[in-house]
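What follows is a single structure, written as structure tokens, with notes after it.
Excluded from the complex is one protein chain; the other protein chains are retained at their positions.
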Amino acid sequence: MARLYGPRGWAAIGLSAAVLFVLFPLANLALPEGNPLHLSAYWVTLAGKIMCYAIVAVAMDLIWGYAGILSLGHGLFFALGGYAMGMHLMREIGREGQYRSDLPDFMVFLDWKTFPWHWWGTEHFWWSALLVVLVPGLLALVFGYFAFRSRIRGVYFSIITQALTFAAMLLFFRNETGFGGNNGFTDFKRILGFTVYTPQTRMALFAITGAMLIGTLLLGRYLVTSRFGRVLEAVRDAEQRIMFCGYNTLYYKLFVWTLSAVICGIAGALYVPQVGIINPSEMSPANSIEIAIWVAVGGRGTLTGAILGAALVNGAKSFFTQAFPEYWLYVLGLLFILVTLFLPHGVMGLLATAGRRKAAS
Amino acid sequence: MMRRLAWLIGAAMLMASAAPVAALDAAVVDRLVFGDGDEKSRAIDALVAEGDPRAERLLQALADENVQTAGQRVLIVNGDAAIDAVTGAAVAPLPADRDDVVVNNRLRRELSAALAAFKLTAPSRDVRLSAARQLADSADAAMLPLIKRALGSEQDVAVRSSLESIAATLELHADDRNVRLAAIRRLGQSSSGNAKTLLLGLLERTPAGTYVETDEEVRSAAQSGLRAVDNRLAWGERVGLLFAGVSLGSILLLAALGLAITYGLMGVINMAHGELIMVGAYATYVVQSFFRSHLPQWFDFYLLLGMPAAFVAAALVGMALERAVIRFLYGRPLETLLATWGISLVLIQAVRSIFGAQNVQVENPAFMSGGIELLANVVLPWNRIVIIFFAAAVLIAMGLLLSRTRLGLFVRGVTQNRAMAACVGVPTRRVDTWAFGLGSGIAGLAGCALSQIGNVGPDLGQSYIVDSFMVVVLGGVGQLAGTVYAAIGLGFANKLLESWSGAVLAKIAVLIFIIVFIQKRPQGLFALKGRAVDA
Partner (left out) sequence: MDRRGFIKSLKNLLGPAIAAMLAASVTQASAADKVVKVGVLHSLSGTMAISETVLKDVALMTFDEINAKGGVMGYKIEPVVVDPASNWPLFAEKARQLLTQDKVAAVFGCWTSVSRKSVLPVFEELNGLLFYPVQYEGEELSKNVFYTGAAPNQQAIPAVEYLMSKEGGGAKRFFLLGTDYVYPRTTNKILRAFLHSKGVDDKDIAEVYTPFSHTDYQTIVGNIKQFAAGGKTAVISTINGDSNVPFYKELGNQGLKATDVPVVAFSVGEEELRGVDTKPLVGHLAAWNYFMSLKNASNDDFKKEWAAYAKAKKLSSADKPLTNDPMEATYIGIHMWKQAVEKAHSFDVDKVIVAMAGQQFKAPSGFVAEMDSKNHHLHKPVFIGEVKSDGQFSVVWKTKGPIRAQPWSPFIPGNDKKKDEPEGKSKV
């Protein structure tokens, strides 16, 4: 464990943990509303949402920054995890929907009488939690196995991941598929017996997300600093050569690909109760491409860069859509262009060169 | 209503040679304009009974929405001039305070039938033919004697045939069984959906369980007639499906051709390709607006200027992109992908700022509106036919350019082996720029074509980008043939599946098929490069 980070790294992690697990809860729960230091629910949910995105960014960095696999469909795994958790939350609404029926509202207006087969067991939290891990994982496993076995790489791979998430989005937009169509799942009431929108539940979800983020970071770090990580980087840099050395790159790629998908699924499951809605536009190709830009902005191949990038871009998005809504797309587009042209190593790279220059001077 | 129609047709024909009256009956005109639905119907009958060509003019003006009222006066307005509907005298000056006369669907239907009645005795053969065709759907048993009489004096073959069909539909329920049999046989030769409905009606059962049509032989004749019509209808549907597949394929081809060229050449997947299509569509819109405001008499020819405008606009934008951004990312295709996605966002927002977030209106020129009627149930729209030919023309032009010109030679050379081509003196960088401009220009042409059949808005490109990719990925790079087969094939597959399972599932199935196909054959259908597709 100790070799994962140097003393500065651990200090940073400790500080973040303190902010997340001590400062935030105090500012939100302990301080009264009038207090200038009080953090409203708005900030808690916003921070929680950004942390979920950060988890996805770390997962993306694992496959792109370290294994060289650019997936433009990772939003699919995020959304699948979200839907799995969403199904359980919809069950928990019970009879308090608009139609006072056991079935969710959208099934009532489709004239369905019972739950479809894929909803079986979702009233139990543990089964939904299992689905959160299994569904993205199995899909990633099957897709990845066939793709990597055929040695599909680079741009072609990115394009077919796009196709996959696009097809899934179309499927989920259909009301007959049984996932609420365009409305998706919303109006959640309870999770594990706790009401969803009380400050305490919010803070608890926030804390769990924070813990998950730190855990993912440490897990990723562990992987990339091990021998496994070395092989991965070799796969990224010179796949044919490492194949000739006798390594079966299929297993390495498949492992990190599936792990990444599972992490995204869990992030999605944490995202849904905090944001309060999930709908098929989470699977849109544009969303998945945005994940790539978070990692690119922060700095590929650094893990912490991914977190930084996710925070920066999403923070900017929240700010711009409020202050200068007409200019947000310009900012985002220019970000894509400038980062790829001038900042190939992202913000972390910028900081590193600044640090080196300071050390040299 | 049909009885009345019959009566009025008869009246029209009898009165056709009557001397015109001095003026129309003011009360009738008043009821026509100010009355309720039923009063209007009766007024139309009365006007047809008068047989006055002025009545025909009034009814035609009403159908064209040229009738207005000023107080109690009824005017036929033509631009700045107006005439009184009752007297026919000119009215000057034009009263300022005028109201439109509301014409709804029911009135419009009755008006077209009434006008057809007037035209059934017109001297011009084409007019009589179209009048007969119009009456085909509104035929009624009471009309029969009149149709027969018209048949008696009609010499022209096509008009006779049309009138005979109408007669057949009316004689289905005649008392004489031979007449019925003849009518059924006549109907059995038809290929319209209406014929099927009528024949089905003959085979219906009463609530008690017996047949409406009591005669056995007539029933069996109806059955075989129905089978024949169904057969013909099925063929019509097959033709329609074929056409739809080709049409969709031609659109996919246009959209993907430019992408295939740039990807084959530079290994660049240009995510801004959809926006280049959009640029072309907006260029067409600008040209159209210019023609509409400055050269309205030449409006039907705006596409002649629109096509090159779209090509040039998109090509310029593409070349600018290549010089400014893409050439610096040479050899890094994944970064190019991301950078071009950023460019697409900027382009979309730019267009939104300049032209507004709303869709803009691009009107088809007159020759591209409407369709050609192959069979009774198959109408092939002109705009789609034109686009199919246009796509073929672009393809041929592209093929010629690539195989016969110097630039094409360079493009092919650089695609096959960049390093070698550079060694023998091909200016690869400049070829890159030109080829990118070419690919973008074709995308612009695709945008011009798309503006004729769908929306033109800032999000136009987004709907075609995934499809373009699929065509390129499926078809493979390096040869145009791959793109062509992939585009047409996907168009067909999509339409075929759509007729079975609906639009969404068809699209999903096609996407899954491509994903699976790529696993088996990663380089696509026709690939110049080897098996491994290296990053």
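Every chain is named by a letter (A and B) in the order it is written, and numbering of its residues begins at 1.
FYI, contacts are C-beta pairs under 8 Å (C-beta built on N, C-alpha and C of every residue); 3 or more make two chains touch, one makes a residue touch a chain.
Bear in mind that the values here come from a model prediction, so they are computed numbers and not experimental data.
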item: Contact with the hidden chain (one of B:69, B:165 or B:383); value: B:383
item: Options A:20, A:103 or A:170, residue touching the unrepresented chain; value: A:170
item: Positions on subunit A contacted by the hidden chain, ascending; value: 40-42, 45-46, 49, 98-100, 105-106, 109-111, 170, 173-175, 181-184, 186-188, 197, 275-279, 281-282, 318, 321-322, 325-326, 328-329
item: Footprint left on subunit B by the chain that the document does not show; value: 37, 65, 100, 102-106, 108-109, 112, 137, 192-194, 196-197, 237, 240-241, 243-244, 247-248, 349, 352, 355-364, 369-371, 373, 377, 379, 381-384, 453-457, 459, 463, 495, 498-499, 502-504
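Simple rule for what comes next: only the chains that are shown with their structure count from here on.
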item: Centroid distance [mean C-alpha coordinates] between subunit B and subunit A, Å; value: 45
item: Subunit A partner contacts - residues on subunit B that touch it in the complex; value: 267, 269, 271, 325, 328-329, 333-339, 341-350, 353, 466, 469-470, 473, 504-505, 507-508, 511-512, 514-516, 518-520, 522, 531-535
item: Residues of subunit A that touch subunit B when the two form their complex; value: 68, 70, 72, 143, 146-147, 149-156, 158-160, 162-164, 166-167, 170-171, 173-174, 285, 289, 292-293, 296, 326-327, 329-330, 332-337, 340-341, 344
